[in-house]
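Yeah, one chain of the complex is gone here, protein chain that is, but the others are all in their spots.
Order of writing sets the chain letters: A and B. Residues in each chain are counted from 1.
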Amino acid sequence: MAKSITLTIDKTKVTVSEGTLVVDAAKKAGIDIPVFCYHPKMEPVGMCRQCLVEIGRPMVDRATGQPILEADGTPKVQFMPKLETACTNTVSEGMVVLTETERAKQGQKEILELLLTNHPLDCPICDKGGECPLQNLTLAHGPEQSRFLFEDKQRQEKNVALGDMIFIDRERCIQCARCIRFQDKIAGDAVLGFYQRGRSTDVVTFSDPGFDSVFSGNTTDICPVGALTSVDFRFGARPWEMKNAPSICNQCPVGCNVTYNVRREAKAGGSYVIKRARPRQNEQVNEIWMCDKGRFASHHYTESPARLKQDPASMAASIQQAAALITANKGDMVILAGENLTNEELFNLRGFAHSAKGQIYAYGKMGGGDLTAAYGLTAGSNLGDLGKGDTIVVAASDLYHEAPIWYLRIKAAAQRGANLVVLNGRHTKLDEYASFVVRYAYGDEPQVVRGLVTKDKIGAAINDAKNLVVFYGSDGLGLDGTTNLANACASLVRNRAGKPNNGLVGVWQSANTQGAWELGIKPAADLAKAVAGKVVYIIAADPVGDDPSLAQALSHAKAVIAQDVVSTATTAIATVVLPAQAHTEREGTFTSAERRVQRLYQAIPAPSGTKSDLALTAEVANACGVELEGKAAILVMKKLVASEKAFAKITYEDLAKVGDQWPDVGSADLYFGGTSYKNTQGLGSHLAYVTGFVNLAEPKPTQRVAENTLVAIPVTKLFDQGTMVLPAANLRGRIDQPTVSVGKAVATKYALVGGEEVKIKLNGTENSAKVAIDDSLAADVVLVPRSYGFAISQPCAVELLVKQPDRLGGN
Amino acid sequence: MEHYLLRHRDVANIHKLDVYRANGGFDALKKAVTSMQPQQIIDEVKTSGLRGRGGAGFPTGVKWSFLPNNSWPHYVVCNADESEPGTFKDREIMEKNPFQFLEGVALACYAVGANEGYIYLRGEFFGIRNFLDECIAEMEAAGLLGDKLFGTNYSLRLKTHLGAGAYICGEETALLESIEGKRGQPRVRPPFPAVVGLYGKPTVINNVETLANLPLIVDKGAVWYRTMGTEKSPGVKVFSLSGNVVRPGNYELPLGTTFRELIFTHGGGIPDGRKVKGIMPAGASSSIIRVDDTTFDTVMDTPMDYENVQNVGSLLGSASVIIIDDSHDMDWVINKTVHFFKHESCGKCTPCRDGNYWMYHIVDRIHEGHGSQKDLALLMSVANQVNGKCLCALGDFSTMAVTSALERFPEDFNKKVKA
Partner (left out) sequence: MSLTEKYNEEVKAILAKYPNKRSAVMPLLYLAQREGGFVTKESMAEIGAMLGMETTEVAAIVGFYSLYHDEQAGKYRMQVCADLPCALRGADKFLETLCSNLGVKVGETTSDGMITVESVMCLAGCDRAPMFQVQDGDVVTYHENMTIDKTMELVEALRAAGKEVK
């Protein structure tokens, strides 16, 4: 425990731990010292000088080391001749800080006036207007009239695209470097920098593509002025016209807490529209950050023109038709449940399947969830607590693409001193922060993981770790491969089961995969077999669009009932289609891969012609004679809780609770944390550890693709061509044309140069793609991205068809 | 008088290693490394009263004693950035008496237990850098640098690092950033470089001239050293004399020499029968001392040392004495200085970045004859607004000439502005 220090700030006595900055100590005491460059998540730099205060320290007699006292016996306090910055000074015992004195206020005012000399007065048309710290401070303390001559103002460019998502207005920038420091220190993508110096200092990017980072949107939150704006929201709305709706991002298993800003729009016929997504503080999940996919893609699919809607009569008919199909083929129903469905919806679907004597499978591509349910994280776990003495293992996952916020938090843990072991068949960005990087040949994953404990240093890092968290993913692995890998990974943590900050985490491809596994809903080992001759009820999944081989499999089904938000390749082949609602329109809960259950609130009213998945399923079931609760998610949760041990303590009330969080963001001052939102709607709760022991299978040798062939390795890209990403028009620039990567050896053999186009042939399909060269790749592999239209779910043989074979030198 | 720092003026070819050695060169280093404890050297330098010649005049031995002994390695960094307008002394020492300087660097390294020393030169000193690299190579060849110096276990390497045009890199923390391959912008202090310096390690930063004094002190002793200069400012100093004087140049004189002696005896007085109007004793960063018929003698008889220059309203700084004669108006002078600081402000902190931009526009307006009385008041106010609030001293420096000129030479401004 750090020592406690007591100091006085404007007559208030404050006790904080040693090392606390004066500005934070003040904040804790409810005193706002204005800041611009300081951000509680970053090291102070003392550059803007806005936080000037008077600081006095008790005088000590040099000779005796004793405090010097005033006549009245109180310690004599010495003030510095100059004002000092509250953001760079740490507290000390007996310190006296004056923030309200004439001198301090004058100093702050003077800095403000200097900042305003070149800042434009365009608040009325500025996106930040209404939530701008500079505007607030200016209104409160600013000079009424400018002493700076307007004609001396530096004219600068106002609409400069830094990348495809972020624009900068150079006149508004106050050179606080928050954006640059965020990108460098927190995101680890140092793609913003200052150019020139003095008054000519500008924020620039030289990356290719511009502002090449998946965290770019966060800079618009922490920019204390309207210099950085997002293409997504620019000129979209005024902050005060919008309502804040809490939600959970549905794009990956991290479960970032978000706030959707919504307002009614004439353009939308007077209905509510989501204008933007912003992070909502949850220090245990996403802190105050979110990735660009969540920010820019998580809500646009709801407005897609492909949105499914039916008038009441046709909807009723669809429901009847679905029920008739199911009843007519009693016992032959197979439910394929998307892993983006809520816990409540999955629970209901499971109930339906059981009662109707059918089967239910999760539409997932990874295994091992039974192990993450048994040995996953439990209450009290927080990646933000990991540091020195702890160890994190990341196997077969490219977290930067698969779960960017974990990438951030694991990187930070490593920078705090945690041991980080990264295992992969190729270089991933997390390698840079790893204490140990292990390269394996694709297919050897489980053996390599099992072998870790026998390695000198890595073994020690794992065995002696105070806390150990193991992440495993699906880089290069299908269902079998991930199941094997999960077994191997579980062997590292199972003797720590139930201990906070220890456990196994699956880097799932969907938001509620963990929830499905907790409810015992698993992917089918052989989906084609499972659906042949059956009535297949598919909810929130698009197997036909994902994978040509699944399309083939479904052609052998007796009938397909497809329930989704937008029309997909699967709804196109379905006999019956049911129009569902988006995650922003429903209620319920998701279970993150860290086993945290979090509430999804309705952010906007659903459009007419749609129904929630709960309602649709209940109505279909009822028509089949199966009673299901379909009115409210909370009522389903009550049943769920009664039936599932891990959920036993979960209540909607608890999920909605918020304890104290630091830093204190989102209050009126807006300095701390920028425009990320205060969490007033709940931090969620962990599922309980349910004692029990799962037998770990010995690692099966992974089925190898035939020798001497090129092997396609499936990998996940953050921005892919998935149904939820593509509708986000602004992101198109980031969704590159499909790119496959090869190593130097393959490039040489096929005489390939980076950037050229090739045809690739796998599982009987042929697609073209751009080639990238990745030096870290082995001689026999080709990386193929998922969700780009390639027929790939696990490693398979691949052929490269080079356009001009004559280059190969005639053989 | 004998030269101790500008020894080349007395001894021909002292820039050659054999000549330097034939004249006692490297005896001090050998004596130190073979027969003295590092602490003894620190004590000797403390006793000598040597104060930093880079501008702040901080006691060198005291600075060295701040390095913690629980964090290694230690580094010595020599500040050869010499960018203050009016300063050109370090350059002459390095060009003409390089080995005495390098011996000084080596002594500082030994004293603080550093095995590596960096010499940071302003980018314009491209030629000097090449020359010093040759000198260092010669020293290595002669066994004066490298492993096991003089048969002891002490090893030492010196490296040069070339800046690329930025006055701010003379500020010690900006200088460290620059060596580390970053933009040369000052760091927040504390921690001070003595604790967290180059590559995060304890670091001593000293000016070229400061270091060039060390062989003298180690060789001849602190007591001898104190026979020169004044009680509080002992030793010799190289004064860079520039501006309106007959013989500008460097003059090595004891600290405490009067302005009169420097300007008139050595500098040959003011050309063209003009009169001294202002003196900037610390380059462009100075408060301008007003010299007129009533103050002439007081100023001229003021000893140039760290204490007395304050009595005439300025600071000694790096002792780059710029003489301004009565053909110049002060609005022109500060137009030059503010232009300099606006150009050199690193842009990291608000008051310096925006304040200099603002001051520049006001001064320019006044100088061009478009200013008003209100602009004079505004200028004063903005300068005071900048002063004392910046991240490093550059911001304060930028206001010195402005406020002193406005206060002390009001007539120059009043005649320029509209009522």
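Throughout what follows, contacts are C-beta pairs under 8 Å (C-beta built on N, C-alpha and C of every residue); 3 or more make two chains touch, one makes a residue touch a chain.
Owing to the predicted nature of the structure, the values given are computational and were not obtained by experimental measurement.
Visitor: Among B:74, B:183 or B:389, which one is in touch with the chain left out?
Guide: B:183
Visitor: Using the definition of touch stated at the top, determine which of B:25, B:38, B:54 or B:86 touches the missing chain.
Guide: Spelled out, the listed residue whose C-beta touches the missing chain is B:86.
Visitor: Any idea which of B:98, B:117, B:215 or B:243 touches the chain not displayed?
Guide: The one listed residue touching the chain not shown is B:243.
Visitor: Would you write out the residues of chain A that touch the absent chain, in ascending order?
Guide: Residues 189-197, 204-208 of chain A touch the chain absent from view.
Visitor: For the chain that got dropped from the picture, name the residues of chain B it touches.
Guide: Residues of chain B in touch with the missing chain: 82-88, 90-91, 116, 122-127, 159, 161-167, 178-184, 199, 240-244, 248-250, 280, 284, 320, 322-325, 328, 333, 336-337, 340, 343-344, 346.
To be clear about the criterion, only the chains that are shown with their structure count from here on.
Visitor: I'd like the Å distance between the centres of chain A and chain B, where a centre is the mean of that chain's Cα atoms.
Guide: 52
Visitor: Quick one: which bits of chain B touch chain A in the complex? Just the residue numbers, please.
Guide: 166, 183, 188, 342-351, 353-358, 361, 378, 381, 385-386, 388-391
Visitor: Over in the complex, which chain A residues touch chain B? Could you list them?
Guide: Result: residues 44-50, 52, 81-83, 88, 107, 110-111, 113-115, 117-118, 147-149, 152, 154, 174-175, 194, 196-201 of chain A touch chain B.
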